[in-house]
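Missing here: one protein chain of the complex. Every other protein chain is in place.
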Amino acid sequence: MSGREVLTGRHFMNGDDACAEGAIAAGCRFFGGYPITPSTEVAERFSRRMPEIGGVYMQMEDELGSIAAVLGASAAGARAMTATSGPGLSLMMENLGLGVMLELPCVIIDIQRGSPSTGLPTMAGQSDLMQARWGSHGDYAIVAYAPSSPQEIFDLTIHAFNVADRYRVPVLILSDEVIGHMVERVVIPESQAIPRWERKRPPYPPEHYGQEGFKAFEPDASDLVPPIAHAGDGYRVHFTGLTHDPRGYPDMSAETHHELVTRLMEKIRRNAEDLILLETEYLDDADVVVISFGCTARSARRAVRDARAEGIRAGLLRLISIWPFPEQRIRDLAHEVKTFVVAEMNLGQIRLEVERCVGHPVRGVHHAGGAMIHPEPILEALRASAAQTAGRQK
Amino acid sequence: MYHEIRLSGFGGQGIGLAGYLLGKALSLYENLEAVMTQAYGPEARGGASSANVVVSENPIDYPFVQHPDILVAMSQEAYTKFRPLAGPEALVLTDADLVTPFDDDLVQAIPATRLAEGLGRRIVANVIMLGFFTQATGVVSREAMEKALTDTLRPKLVPLNLKAFATGYAYQPDIASAP
Partner (left out) sequence: MTEAIVVETHPLDRIMRSDRMPHIFCPGCGIGIAMRCYGQAILESGIPQDRHVVVSGIGCTGRVAGYVHLDSYHTTHGRAIPFATGIKLANPDLMVTVFSGDGDLAAIGGNHLIHAARRNIDLKVICVNNFNYGMTGGQCGPTTPTGARATTSPYGNPEQPFNLPYLLAASGANYVSRWTTLHVRQIKDEILKIFAKPGFCFIEVLSSCPVGFGKSNHIPDGLEEMRLYRERSVLARDIPLDRLNIDLREDKPIYVGNFVNRDIPAYAPPQLAGSAEA
């Protein structure tokens, strides 16, 4: 393996490796992690690559330490990430909240496996979605993407760093064992073609802020994101997980708390249009739409095409981003389409979200995990939905 | 064009590498889509090891091999385990010395391991098998496979492996080698 930072070229690569290469191409120079199947290949790749390019691979003693070290590295200005799977994600939950509260950009890839508990360590799952969204205590908002191929892991890892930096928020990549381990073509562009969004930095040098000091948590009105000062920059900032005022100082008042937590939620909600990524197929004339993501979306695509071949007007809405949830988009779609099918490798996490948006129960194709859902049961659901729609029209 | 290919054998024969090389040749050096998957965990432990490649002219949605139409078996255990999953009309390639096929099964056999020993390195049996595969199936071109070997292996291993590939490619099997 070469010491180049961006391995420009065509590769036959698994998703885990593509994640590490995406991160390195994005300028990630700190990885802190603890081995866990099926994400271990990410750590292994980093352990080989970081010493080649002047980055740091740090194997921590557990996932509590991994996420803390990643946040620390981010506070010092590094693009930093960790990789894990369900049990490790559970251990990271408290400090995911710290990342949200301190507004420290970072990337966490969760190669999901069959869960809960130790579950199916070597087999796929898609059931950490709600934990990612709600698992840390309190009200908060994060961003999460769900790639459907190794190429997309590569691309979304880069995007995740950009989003994390622009919005000062932890970004999760909710991948799964199928995508993490499958080997496919991954095309890595020239380094100049790798998009890079920089963190917003304080507009003036430290001296400018005088006696009062730089207000490290005073957001810009436009995007609700405060510029970030790093450890060693000279601004002498204070970061605390306690409720804090714009200066960053603890402020134990209900008003400040309400204002802060509301802003942290709002900065994601208000920028949702920028954060949401969707792929659609045949939506224009669709009678029934399958909503899916990650590895299951591959089967959903097959099922939709097969249904079309049978004369069923099926469409596909692939969620590339899971959080923030594309509520408005699905609400709008529900004006035109009456029938939805949600296909996911869990027992109904995203179906419940979809039902909340469309306002009525929808058909689900679910499996608790362990084996990727085959196109056939999705096609069956499409046939049943089509029959129902036809029945309704008669 | 659509094929589900399973390469199988026992641990240590380099089955995973063979699958990777084949997938890479198809995906990067032919104008095709290819996905390689391997069994992880409990299934992957124990005797039979396998690597699976789906290849198609179109994007591949479902990535797993379910009913291989091409099966390579380099051990008896792998043959016994995987042969029934492949269709009756599947193309089956075996290591002639290591696999005794079912009575009525028409296989194409090459003594890959013995030929590898002849080259001084038993470890290249997998690449000899790839050479044989290339010639026998026509799924992938010789050029693409040689490029995959050259681009993947450490430079000092390339000459031996190209030789192994050529040996397999040139081998003329006895069809229906069943006793």
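Labels A and B are assigned to the chains in the order they are written; within every chain, residues are numbered from 1.
Operating definition for what follows: a contact is a pair of C-beta atoms (placed from the backbone, for glycine too) under 8 Å apart; a residue touches a chain by one contact, two chains touch by 3 or more.
What you see is a predicted model; the values in this text were computed from it and never measured.
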item	value
In the full complex, displayed partners of the excluded chain	A
Touch with the omitted chain, as defined above, among A:Ala78, A:Val225 or A:Met345	A:Ala78
Residue in contact with the excluded chain [from A:Ile53, A:Leu283, A:Ala368 or A:Ala384]	A:Ile53
From A:Met13, A:Ala69, A:Val107 or A:Leu120, residue that would touch the chain that is not displayed	A:Ala69
Option touching the unshown chain, where A:Thr8, A:Ser90, A:Ser191 or A:Thr240 are the choices	A:Thr240
Footprint left on subunit A by the chain that the document does not show	3, 5, 29-30, 32, 50-54, 56-58, 60-62, 64-66, 68-78, 80, 94-95, 98, 102, 206, 229-242, 249-250
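Keep this in mind: only the chains that are shown with their structure count from here on.
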item	value
In the complex, subunit A residues that touch subunit B	10-12, 37-38, 120-123, 177-178, 181-185, 298-299, 301-302, 372, 374-375
Interfacial residue positions of subunit B with respect to subunit A in the complex	20, 23-24, 27-28, 33-38, 40-42, 44, 60-64
